[in-house]
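Note that one protein chain is taken out, while the other chains of the complex remain in position.
Order of writing sets the labels: A and B. Residues in every chain begin at 1.
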Amino acid sequence: MATLSVTSAPQSAAAGLRNDLIAAAVIAVVGAIGYFVFPDDLAFLIRVIGLAFLVISLDLVTGYCGVATLGHAALFGVGAYAAGNVCLAGVTDPILMLLTGVIAGTATGLMSGLLVTRFRGLPQLVLSIAFGQLVAALANKLSSITGGSDGLAGIAPGPVFGVFNFDMFGRTGYIFSVIVLLVTMVTLLRFSRSPFALMCRAIKDDTLRARMIGVAVYPRLVVMYCVAGAVAGLGGALTAINTGVVGLDSVGFERSAEALIMLILGGAGNLWGALIGAILFELFHHYVSAASPFHWMILIGLLLIVVVLFFPKGLVNEVTRRIGDLRQRRAAR
Amino acid sequence: MQTLLGILPDALAYGMVLFTISIGLSIMMGLMRVVNLAHGAFAMIGGYLASFALTSLGVSYPIAILIAVIGTVIVSVPFEFLLYRRIYRRSDELTQILLTIGITFFIVGIANYIFGPTSKPIPLPDLLKGPFDLGLRMIPAHRLFVIGCGVVTAVALWLLIEKTEFGVRLRAAVDNGDMAEALGIRTQIVYSATFALAVGLAAFGGVVGAELLPVEPYYALRYMVTFLVVVSVGGAGSVTGAMAASLLLGLADTTGKYLAPEFGEFFFYVAVIVIVYVFPHGLFGKAH
C-alpha cells in the first residue's frame, strides 16, 4: 500500500541515460549551428567555450557547495600555463596538453580547496581572493614559465590524433572545442546526479545537518574543489591550444569576478545555467563593449543589479520555472 | 637601516590611507553585515569630485575635501535607499558580493561617462608639496599630512563611538540588532547614518590618499578587494583592528615593493592568508 502511494520518484537510470543523450544532441546541434551560421566568428565562439569551462567549474563549488569565491580563475590559468609549457617543451599532442591542464588544475584546486573550504562566510571569501591574487602575483613574477606581462606565446599544438591540423580559421579548433565541451558536459551532468553531488547540495543547504547524518564535510568540499580544478584546468588548456598564447588576464581577478557574474546571470546550481550564462555574457560583451567600455560597464552593472534583486536564481532557472508554471496551469485547465 | 628609514614613513602613510578608507567599511560590515565591494567606488567618487572642484572650480584644498565628502554622501543616498537597504544583515554573501560588484561597475561607467576616461589629478596645496625636515631626515610633507589624517580619523571615531549618544546606539545595534530594535532604537536610522558615515570616510580617504592610490578610471576595480581584505584581517566592526590591519598590511606591502618589487602584491597576500587562516574573524574581530 505504502509503496503504491509514492506518486513520482526521483530520476530512474533509464531517464538518466535519456537525459545524457539529449544533452549530447543539444550541444552537437547548437555547435553545428555555430559552425555553419557564424563561420567568420569561430575565434570568438572558441573563446566563449573556453570560458564556459571556467564558469561550469565555478558552478561546481559555488552553485553546488555554496562556496563564495573570487579567486577561481587561478584554477583556469594554471591549467593554461601548464598546457602551454608542456607544448613548448615538445609535448605538442593536444590530448596530452589537455591532460596536463587537467592535472595542473586539479592540483591547484586541491591547494585552493584546502584553504578556502576550511571556513565559511567572510574568511572564506577573503581567502579565495588572496589565493587568486597570490597566483596572479606569482604568474607575473615567474616570467620564465609564464612570459610575465608579455604572456606565454608561441604555443603550437600538433594535429589532433596526429591527423587534424589546427588551421588559421579555427575550424579544427572549434570542432575540437565543441567535442571536448560535449564530453565534459555529459560527464558532469551524470556527476551532478550522483550521490556525491547530491550530498554537496545538502551541505550547501545545511552544513550542520549534513554532519548530523555522518558526513565529514571538509574533505568532501576539498574533493569537489579538485573536480572543479580539473574542469577549469581543462578549459585553460583548451584555450591555450586554441589561441597559442596565455596572458596574465587568464589568472586575473577580473576573470574570477566575470566568471561569477556569468554564473549568476545563467543560474547557479545548474550546469546548463553556467553554460548559457557564459554565452550570454560574452555575446553581450562582444556587442556592447565594441561601442564603449564604459557603456558596457554601466549596462552590465545594471543587469547584474536587476538579476540579483529580481531573478536571484538566474535567467535559466527563471525561464524553466515560468515554463513549469505555464504547463501546470495548462494541465489544471 | 637607511632602507628601513626609507620604508617606514611610506609604509606608515600607506597604512594610514588604507585605514582612513577602510574604517568606514569596517564599521558598516560590523553593524550591517554587508560585504560591500563598492566601497572603493565611493572613494573614487570623492576623488573625482575633489579633482573637479580643484581643477575646474578652482577652490582651495580644504574646500575641495569638504565638497568631495558631502557630494559623495549625497550621491550615495539613492544607492542606500534603493539597494543597500535590501541586503543589510539579511542576504548571503554571494548576493551581497554580486550586488555590490554591479554597483561598482555602474559607478565606474557613469563616472567615466560624465568626467571622461582620464586619470584625475588632485593637486596639493603648496604647504603639502615640499619636503619636511624631521631632523633625522626629510620626508614629503604630504606623507605627514596623510598620517595625521589617519590619526585624527581614528581619534574622532573613537570619541564618536565611545562618548556620544549615537555611539551608544551604534554599539547596541552591533551587539544585538533585534534587541536594539525591541528597546526602541530605530535601527534603520542608525544603519542609514552609519552608511553615510562610511561613505563620507571613504571619500575623505580617497581624496587625501590620492598621492598613494592615484584616482583613475579603474580605481574602484583596482582596489575593489583591497579594503575588504583590510577589514577582514582586522575584524569587522573594530577600529583597533582596522588600524592594526592597515599598518600591518601597509608595512608588508611597502616592504615587499621596496625589497622585491617584481613580486607585486605577493607579500601582501601571503600576510593576508596567514592572518585570516589563524584568525578567521580577524585580529580584533568577534564571531557572529
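As a working rule, contacts are C-beta pairs under 8 Å (C-beta built on N, C-alpha and C of every residue); 3 or more make two chains touch, one makes a residue touch a chain.
One rule holds for everything that comes next: contacts and distances are computed from a predicted model.
Novice: Just by its UniProt name, which of "Twin-arginine translocation pathway signal protein", "Regulator of SigK", "ABC transporter ATP-binding protein" or "Carbon-monoxide dehydrogenase small subunit" is the chain not shown in this complex?
Specialist: "ABC transporter ATP-binding protein"
Novice: Wait, the hidden chain, what does it touch out of the ones we have here?
Specialist: Among the chains that are shown, those touched by the missing chain are A.
Novice: Determine which one of A:A202, A:V245, A:V288 or A:V319 touches the chain that has been left out.
Specialist: A:A202
Novice: Can you say which of A:S149, A:N165, A:S194 or A:Q328 touches the chain missing from this structure?
Specialist: A:S194
Novice: With respect to the chain omitted from the figure, which of A:V37, A:M168, A:M212 or A:A332 is a touching residue?
Specialist: Among A:V37, A:M168, A:M212 or A:A332, only A:M212 touches the chain that is not shown.
Novice: May I ask you to list the residues on chain A that touch the chain which is not drawn?
Specialist: 2-3, 5-13, 16, 190-191, 193-199, 201-202, 204-206, 208-216, 227, 269
Everything that follows uses one rule, which is that only the chains that are shown with their structure count from here on.
Novice: Which residues of chain B touch chain A in their complex?
Specialist: 29, 35, 83, 86, 92-95, 97-99, 101-110, 112-113, 117, 217, 221, 224-225, 228-229, 232-233, 236, 262-266, 268-270, 272-273, 276-277, 280-281
Novice: Show me the residue ranges of chain A that touch chain B in the complex, using the header's touch definition.
Specialist: 62, 66, 68, 70, 115, 118-119, 121-123, 125-127, 129-131, 133-134, 137-138, 140-141, 253-254, 257, 260-261, 264, 268, 293-305, 307-309, 312
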